[in-house]
Structure formats: structure tokens, C-alpha cells
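Only one structure is covered here, and it is reproduced in the block below.
A single protein chain has been omitted; all remaining protein chains appear in their positions.
Chain naming follows the written order as A, B and C, and within any one chain the residues start at number 1.
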Amino acid sequence: MGELGRVPVGIVGASGYGGVQLVRLLKEHPGVELVYLGGESSAGKPFSDLYPHLGHCVDLNIEPLDLDTIASRCKVVFLSLPNGLAYQMAPALVAKGCKVLDLSADYRFFDLETYQSWYGGDRADREIAATAAYGLPELYRDRIAEASLIGCAGCYPTASLLALSPLLKQGLILSETAIIDAKSGTSGGGRQAKTNLLLAEADNSLGPYGVGGRHRHTPEIEQVCSDLAGHEVRVQFTPHLIPMVRGILATVYATLRDPGLVREDLLTIYKAFYRSSPFVKMLPGGTYPQTKWACGTNLCYIGIEVDPRTDRVIVMSAIDNLVKGQAGQALQCLNLMMGWEETLGLPTMGFYP
Amino acid sequence: MGELGRVPVGIVGASGYGGVQLVRLLKEHPGVELVYLGGESSAGKPFSDLYPHLGHCVDLNIEPLDLDTIASRCKVVFLSLPNGLAYQMAPALVAKGCKVLDLSADYRFFDLETYQSWYGGDRADREIAATAAYGLPELYRDRIAEASLIGCAGCYPTASLLALSPLLKQGLILSETAIIDAKSGTSGGGRQAKTNLLLAEADNSLGPYGVGGRHRHTPEIEQVCSDLAGHEVRVQFTPHLIPMVRGILATVYATLRDPGLVREDLLTIYKAFYRSSPFVKMLPGGTYPQTKWACGTNLCYIGIEVDPRTDRVIVMSAIDNLVKGQAGQALQCLNLMMGWEETLGLPTMGFYP
Amino acid sequence: MGELGRVPVGIVGASGYGGVQLVRLLKEHPGVELVYLGGESSAGKPFSDLYPHLGHCVDLNIEPLDLDTIASRCKVVFLSLPNGLAYQMAPALVAKGCKVLDLSADYRFFDLETYQSWYGGDRADREIAATAAYGLPELYRDRIAEASLIGCAGCYPTASLLALSPLLKQGLILSETAIIDAKSGTSGGGRQAKTNLLLAEADNSLGPYGVGGRHRHTPEIEQVCSDLAGHEVRVQFTPHLIPMVRGILATVYATLRDPGLVREDLLTIYKAFYRSSPFVKMLPGGTYPQTKWACGTNLCYIGIEVDPRTDRVIVMSAIDNLVKGQAGQALQCLNLMMGWEETLGLPTMGFYP
Partner (left out) sequence: MGELGRVPVGIVGASGYGGVQLVRLLKEHPGVELVYLGGESSAGKPFSDLYPHLGHCVDLNIEPLDLDTIASRCKVVFLSLPNGLAYQMAPALVAKGCKVLDLSADYRFFDLETYQSWYGGDRADREIAATAAYGLPELYRDRIAEASLIGCAGCYPTASLLALSPLLKQGLILSETAIIDAKSGTSGGGRQAKTNLLLAEADNSLGPYGVGGRHRHTPEIEQVCSDLAGHEVRVQFTPHLIPMVRGILATVYATLRDPGLVREDLLTIYKAFYRSSPFVKMLPGGTYPQTKWACGTNLCYIGIEVDPRTDRVIVMSAIDNLVKGQAGQALQCLNLMMGWEETLGLPTMGFYP
């Protein structure tokens, strides 16, 4: 089971954009073999019905969801489902010995009350949920390596937290001043036929949503910020929809505790903080990230500026929301869980132009 | 000179995007007749060489720049030139009796020292500069009506100031907390062949520039903020380039002085502030502006949110950078200068989809 | 009923892109007053629920469909509905004295058998259908002027027929060699949430559909071509979906009957053919149309090239699919029906850039 010692893996919910990105990454990863695709609405169809251009390399049918079947065939299962479904499957899969990486919000929260107040549902899986690691390797590398269940970090939280973490961890900012103005391509909305995501509506337009702390990624960001800072942190997070397919840029503002810090100080601090994080690329002073640079890669580009007139630091981070913000990050977590090189099978050269 | 009593107007520098937008608006304005187009590099060419699709409605040649000629034929002159050229022409034109509307930065500053420190040059036109009105009618309507020389507001400042003004004027925020995260389509970069504005580079990408107070619109925004607040105000202004042609969205953050204020209070305050401003459209609570709504119009859509968790107000404003942010605003100023209806000839129905 | 002698008009089906374009054109047209909006699914809602940015200028609710009400309040009714609905309403409206302009395919066919074989349905309205004029004013100006019921030409047929007509009318080509390779923006697909029209799918991609004579616009184009040529004409029509919002370009190929004809001959012939057609703009030799030139206008730009190596003529036409290809054309028809200037209230200056 698994050619040449490759680990057999499966995906539940492969029809969306995260799913198809994951399929592509898994097919090119030397340590795994993709042996199973599962889904409800498209069960019975060949995968190539959903993505005709991949028929020549993915010769699998979407199978109906049966946990015994999945566990008997897969050592690793990625769950790429709408929020609220993973927690109905993950406990059984873990119990049957699978490593489970969930791309939804179900296992991202340290505290299920927070989850329930934002996502609803009635969680009976507290014990297993308590064993889940938050899937952002740059911050929780060790826990991920030891876990059997990962709640992979959200796309906006990934960009936001990689930008903010060194500042919070080292107490460099007045945490209550932190503002995250985030911008995302429309693929973040998923492969769902919504009017506002039509090209005719979304192209050549731009707008905010979930303003004033109303977006579900706010509590996710805040729990990690609080964990890093060692005290409760509240951030102002505002997402915007951008007329492009992929990419997230987070522009983060905060007031420095020590106004004497200059840009080069902060660059040094960031480089030290991320010295064991191969996917974080610190840009030289005066260079700011463009989302296209990260396109197709698992990288996060970070640029820093200090405004001495206002004592503020501005940190800008760019990722590909479907790779570092979703499928690539899950695979990075898997690499850690399996004891493989963290970078194994993950692209680092941007798809440009 | 002017059919049926229409006022004869000219444009110096009609080859750029602001210029062609102005041409279109002037051709559809019932009070004026476009009688002159002037330029250096394209002098001698018919306008339709620059914009072949407008040959049937603009039958003018680009003429070499001669101030006597211009003044003899035009009662009103729009200067749509790179920064640093208008102040070499405007004094003579005003002296010859023309009303002059400058779309560059040359006459936007209350204080020429600030201008010179950001734009260079050696200004000998202090006397005339002192008579110029800042061309943002919603804030300086009366001065504009009486002036002969207008320094039309910049595109980013227009969106930013319309969002911020009521808060500053009424002292509702801690002014040092004001952050403006602004996003603009690439037409703001002008009709210049720059590599970073190529479709192949700019499409499907997004990035900040001029970070940390380095963009020239920072001092322009700050002088008006200071004027409104009655004390010196510093803002954090960060522009971003968005993969679309037109549109600016400004997302403005500030901490409320009185944390008891709720969204509806602020909506009431804004509506009162802009009650005589026909182009400002306040959106109902929970609705946020999309730049496409303003596309092709002289409108500014403003949405407001309050986050009671952080005591912050978030104000979002959307304009078309080439209309309300440039050519339309100039025409709005002219309407005031001529004593015409402020809305005369200015579109208010968005080009959608 | 109509301010200052304006004709009261209504729209049934104002929620789509053709509908909102029509609303905008009608609001700016000096001869009409928009007094009624009707619809099924959105009945009861204010129009601004569908298009929040138009609330300040369109203060109408969507009303349920009642033919008596419509006829009592409107002298002119635009039907902007999916195919197959107009013929259930138009006969009664005409009988009650309304002028009816249908934007669907229902009244485009000279022969209802052809309609039924492509669109299905069971047409019992033969008598009234026989009185309908085909709404392409450049070809059927006189009939339109006298008709009470117009089947407005489709978007692709408009671009295709304006390119081909002079050649067919004058027998200049071997008609069986005519190939129309057409390209359209995605707004042609309507305001419907279809996966393939999502920005994430349609952006940065391009593909054909309805290949091999399978698109419903083929028989519509062929009936008019046959009418012009005086014998049955078959064309090869291939539509393509282009990653942009608006615009159609038709690239038409045909073999010249007389290989001695040169480009300038054909330009002369086209100019003569369209000498009374104010919306057709013939481009000078060597200039080819760009769809952006026509954006927002009721114009059709046509460029011509002859390849002496192959004895072929290539005719290229560009329109805005929502204006000349839909709402603008309907209004142009109305102008003729009312005896107004054909160009009244119709834009001719392209929205550029």
C-alpha cells in the first residue's frame, strides 16, 4: 500500500480550490501517494469531471465517505470541507490510527467555547480537540511534530500572525494598537457560485467586508496573539476582497513601545525569530512584498518599515492564500509530523509573471 | 468664442488619463465649450492620434504652449501636467484674466516650504499661490467659489479627507491614532510606460509603496487635517497598488475620544456634515463601499463601522480616482467658480458592471 | 404620467446586467421617464436592494408582474427577461397599446419554426410575432420605425452583422466562406452565479464554446445574412469567453469574389453603406478596433483589412455588449419608433481607460 514506501494519503473534499491545490502538491511530493479522494455531492464521479485538465495525472474517482474505508487505505487524511464537518469525522479517523490534517476552522481553537460562539455547532469531541495542534509551523513547530490532529491555520491568520508574531513575542509594541488591514484574492471565497464573486462583479472593484471585528478570523488571530504575548490581545482586523485570483497581503500597523527602534533593528529581530523557518523571507529595507512574488509557493515575504514621525512600525506580509494559506501549509505540517525535511515537496519559486 | 454663450475652456496636457477624462466630461457639460488643447511633446498632432476612438467627437489639434494664445481663446484653463510645470504658467494666465484649475500638486499647499521640501523647485509665485484655493469642494466650497486659481486636491487625499474630516472637525477622535490604508487602481500611475504598471506585472498582484510616510500625499493630507482640527495632525498613510484600472478605497482607522459613540451616532454626524454635499453618499449601517459603485462618477461613497471592543471607528470611502479624484473634481470646482449648480454635468450613476 | 411630456416607460426584469444598463440609459434620456420596474423573484424589494449604489437616483420598487398595471402606467415597455417569457406577455401589452421592446430572443426570428427548434416552447403568438421588427437599426431602420414590437438583436449578432452586412448586401464575398470568430466579456453571461463565470475561474483564462454551429446566435445571424444576400447563407460562428467584463470583438473572414478589390475600395463601400448610421465608426486603413474604445457607448467600431495573398477580407467590429449589444440598441430602436433623433440620449464617448 503506497508505492516504494510512500505514505498513502487521502483527501476528503477535493472539489474546491484548496482541494485541487492539495492534489497538485501531493502528486509532486516524493513522500506520499495519493490513494483516495472522498466527497458527498460529487461521489461516484471521476476527479477529472471536476477538473478536466488533470485527468491525465489524477486517475481517481470521488468516493462516498466511509470512515472505515478511509482508515483502511490511508495513513494520512486531509479534510478540506466546509466548517462544521471535520469534527464529525476526525475523532474516528484518529482513533483508527490516521494522522488527520483539517483545513477548516474546526480544530483551530484552543477553546471550544470560542469556536462555538463564532461557528455554532455542539462539540462533543473535547478530548480529541484538546490534542490538536494549531497548524502554523513557524509558531508551533514542536507541537505539530508530535500531534496526530492538526487544525491548519486560516489564510488571513497565517499572513497576519507571521507579520505580528515577533513583535508580540518580544513585547515590542503596544498590543492594543495593532491593526491588520488585509487584502485577499477571490479564490479565498472558494469554488462557490456566488454573485459577488463573479468576474463581472468582482473584477475592477475592491471592497472591505467583515469590518469592525465581525470576520471569523478575528478570534483565531487573537487567540494566537494572546498566546504569544502572554496576555489577552485584541486586534483590529479588516479583510478586503481584491480583483485577483490568488494572494493575500496583510498590512499591519502598531505603535512601538520603544520609539528608539529603527527599521534595521527590527529586521535583525525578525531574522532571528525566523532563522529556523525556511519559508519566511525577510525583504531588505526599502523593499515591500508583492503578492505575485509568493504566487504558487509556500513562502511568506515580509517587509518592515518604521515611521519615526509616528513611532509606528508597519509590517507587510504576502502569501499565496491557497498554498501557504491552505494546502501548502497542511503539507508543511505533514512534513513535520512525519519527521521529513520541512520543505519537502513545497515550491519556493514564485509563478511569475 | 463659445457657442450659445458657453464658456470657452482649454486644457494644457490632455494626453494623460486625467486629460482624456476631462475632455469627456467637458464635452458633455452644458456650460462650457472645449476650444483648446495644448501640449509639448504631442504638439501638432490631432487629439485623435492619442485617442483614436474619440476622433468623431473631439476635432481639435494639440497646440504648442503659448500663454497669450491660450488667454485670448480661453476663459478657463485646466492644467493637467506633471508636478512642477503649472506654477510656471498659472501666474501669467491668471494675470491675463483666466480662471485656472491646476490638477497637479503645485497649488495644493498652504505653505510653499512644504511643497518645496517634497516636490523641489524654486517657487517665485508666492503672491499668486497665496490666492489659490484647495480644490476639495466639500471642505472649501466658499473659498473655491471666490478664487481664480485652484489647486485641485490629489486623488488619495480626496478619498482620505472625505473619510476623516467630520471626525477631525468635531474632535471625535484621538488624531494621533489616525491610520489611512489606501488602495488604488493603476490608472493613478498615469499613461506612462513603466514596467511595474504593465498588465503582465500588475495584474493578479498587489503591493504597498511609499510606506512609512514617504508618499507625497502624506503632507497634503496632513495640512488639511491640521486645518480642520485646529492643531497639527499627523496621519499614517499607506498607499497600495491594486490590479484594476480605476478606483480608490481608503480604509481609515482611528480611536474614538468618546467610547460611548455608536455607529448610528456617527452616521448622523456624517450626514449632517455632508448635508450640502451632493456627491457624498453615506451608506446605511452594515453596508460598505465597493469602488465599482463609484466608477465613472463624481461620487464618494462612505461607510462607517464602530468596533466597541477596541473603541475604534473604521471609515471606508470609495471614489473613482480619475473623476472625483481628478477631472470630475476640477469640474465641480469650476461649477462653483462660475456660480453654476455644483452638480452640473457631473455623472452620478456608476458604470456597472 | 410622465413629467413635462416625457414618455412613461417601464422595464420588466431589471435585475440583470442588461436591466441595470437600461435603467442608467433611461434615467439620462431626455425623452422618457422611468416609472415602473417589474420582476418576479425580487418583487417587493426596492431597486436599491439589487444595486445599492443607485439608490440615490432610482427610487422605485420592483413590482409584481401585472399586465394591466403595466399598460396603464407605461406607454413603452422593455422586456429584459430570460428567453421564453416575453412571448407570454408581449401580445397582451401590444394589444393594450404599449410599444414593446424585447431584449430576449423571443421576437428575433422571422420564422417561429426556427425559434422553436433552438429555444423550444410552443408559440401561439404567430400573428403578433409577424409584426415584430428585428431590432438592428442599421439594417432595419424603417421597419423598426413603424413597428410596435421589436425583437432587439442579440449581442453577438449585432457585432457580426454590422461587420458582414455590406459584403453580403453587395455580393462581394463567396458567402459560404464566411467565418465569424467572436470574443465576449463575461457580462454577456448575465448576473447569474455560475461557477465558470467566477473571477477565480474566468480571470486569466480564455476558451471557446458552442463550437461548430451549436450556439443559438448562429441561426439568428444566418437569417439576417440570408435576408441581406437574397439567398440562404450559412456562416461559421464561434464564440469565446474573454477575461473581461464588457465588450465583444468579432473577427470576420471571407473570400472576396473579386480579388482585385483593395482595402480602400472596401472602406469606401462600407462608408457609403453606413452613411446614415451615426453609431457605426469606420476606422482608417491600418487601424483595428479595440473593445475598450466602445466601452460604455452605443458605437460599433469597424476596421477592414484585405490580404492580397489569400484574396480574403478580414472585418473586425467592436461593441459594448451591454450597450450597443443590448440596452443601448433597444433605446436606439425606441428613438426611431418615437420619431426622435436616432442618437438621442445614447453615449458615444468611450469609457477610457
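Criterion: contacts are C-beta pairs under 8 Å (C-beta built on N, C-alpha and C of every residue); 3 or more make two chains touch, one makes a residue touch a chain.
Nothing here was measured: the structure is a model prediction, and the numbers come from that model.
Q: Which one touches the absent chain: A:S42, A:S104, A:T158 or A:S187?
A: Of these options, the touching residue for the absent chain is A:S187.
Q: Quick one: which of B:D203, B:E305 or B:D320 touches the chain that's been left out?
A: B:D203
Q: For the chain left off this view, which of C:L139, C:V224, C:L249 or C:L299 is in contact with it?
A: C:L249
Q: Among A:G38, A:P157, A:G296 or A:G325, single out the residue that touches the unshown chain.
A: A:G296
Q: Return the single residue from A:N204, A:T310 or A:Q329 that touches the missing chain.
A: That would be A:N204, which touches the missing chain.
Q: Tell me where the left-out chain touches subunit B, residue by residue.
A: Against the missing chain, subunit B presents residues 17, 185-187, 189, 191-195, 197-204, 243-245.
Q: Spell out, residue by residue, where the missing chain touches subunit A.
A: Residues touching the hidden chain, for subunit A, are 17, 20, 24, 27-28, 51-54, 56-57, 187, 191, 203-204, 245-246, 281, 283, 287, 290, 292-294, 296, 301, 348-353.
Q: Give me the subunit C residues in contact with the hidden chain, please.
A: 176-177, 179, 181, 183, 185, 200-201, 203-209, 211-213, 234, 236, 238, 240, 242-247, 249, 251, 253, 288-292, 295, 303, 305-307, 309-310, 312, 314, 316, 318, 353
Following the convention adopted for this analysis, only the chains that are shown with their structure count from here on.
Q: I'd like to verify one number: the distance from the centre of subunit A to the centre of subunit C, where each centre is the average of its C-alpha atoms, in whole angstrom.
A: 46
Q: Roughly how far is subunit A from subunit B, centre to centre by C-alpha average, rounded to an integer in Å?
A: The computed centroid separation for subunit A versus subunit B comes out at 39 Å.
Q: For subunit C, which residues are shared contacts with two or more other chains?
A: 17, 187, 191, 203-204, 245
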